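For this view, one protein chain was removed and the others were kept in their places.
Moving on, here comes chain A:
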Amino acid sequence: MNELWSYLETNGGNVLTALLQHIWLALLPVAIAFVLSLPLGALAHRYGPVRHVALTTGSVVYTVPSLALLLLLPGILGTSVLDPLNVVIALTLYSLALLVRTTADGLDAVDSTVLQAATAMGYRPLRRWFAVQLPLAMPVILTGLRVATVANVSMVSVAALIGIGGLGQLFTRGFQLGFYLPPIIIGLVLSVTLAVIADVLIVALQRGLTPWSRAGAR
């Protein structure tokens, strides 16, 4: 324990920088993918062929190992291997692969009689989408968002293997110091804590966004 504290005392600044970079690199891709997945998921929900193409592409992307993707992207995009943009794009692709599927599933699960009722009450298609369809699909969509967020937080560490920041740097640091435990343990604890906090925040968001799911558990 003492070693942990003394490591934090001397390297606190580095640990904090790594933590902030980690948050940034993990959450930015989820945010981008979330925004993109709403229209793409809606298209996949509506048009069978789009769904087939999107889901097939998604599962292939999902299969590609993250380190392989991180190293192949520079060759495809012309970026430097050390460019954090590679990490952001790779994680956005993974998150998108998951979120388009859950968004389409969430929209599928909305009861069509509810939509007919909304139309009968005078909702125009766009308003109906935002006021009725999307909120009702939200629980399923947010479940996907939770999985994507937690997965991203743990995956960003891989980027340290090719020299990009984040908590993974603490693991490679421990490796360079001859398997010195303190940075490894601090990195593990911070990474898991971050994943748990992000997960809890999304659950709180879900409760805020879908008050009816608490009111009438029938």
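General observations
To be clear about the criterion, a contact is a pair of C-beta atoms (placed from the backbone, for glycine too) under 8 Å apart; a residue touches a chain by one contact, two chains touch by 3 or more; residues count from 1.
Here is the rule we use: contacts and distances are computed from a predicted model.
The chain that is not shown carries the UniProt protein name "Glycine/betaine ABC transporter permease", picked from "Cell division protein FtsX", "Phosphoribosylformylglycinamidine synthase subunit PurQ", "Glycine/betaine ABC transporter permease" or "TldD/PmbA family protein". For chain A, the list of residues touching the undisplayed chain reads 59-69, 71-72, 74-75, 81, 94, 97-98, 101-102, 144, 147, 150-151, 153-158, 160-162, 167-168, 171-172, 174-175, 179-181, 184-185, 187-188, 191-192, 195-196, 199.
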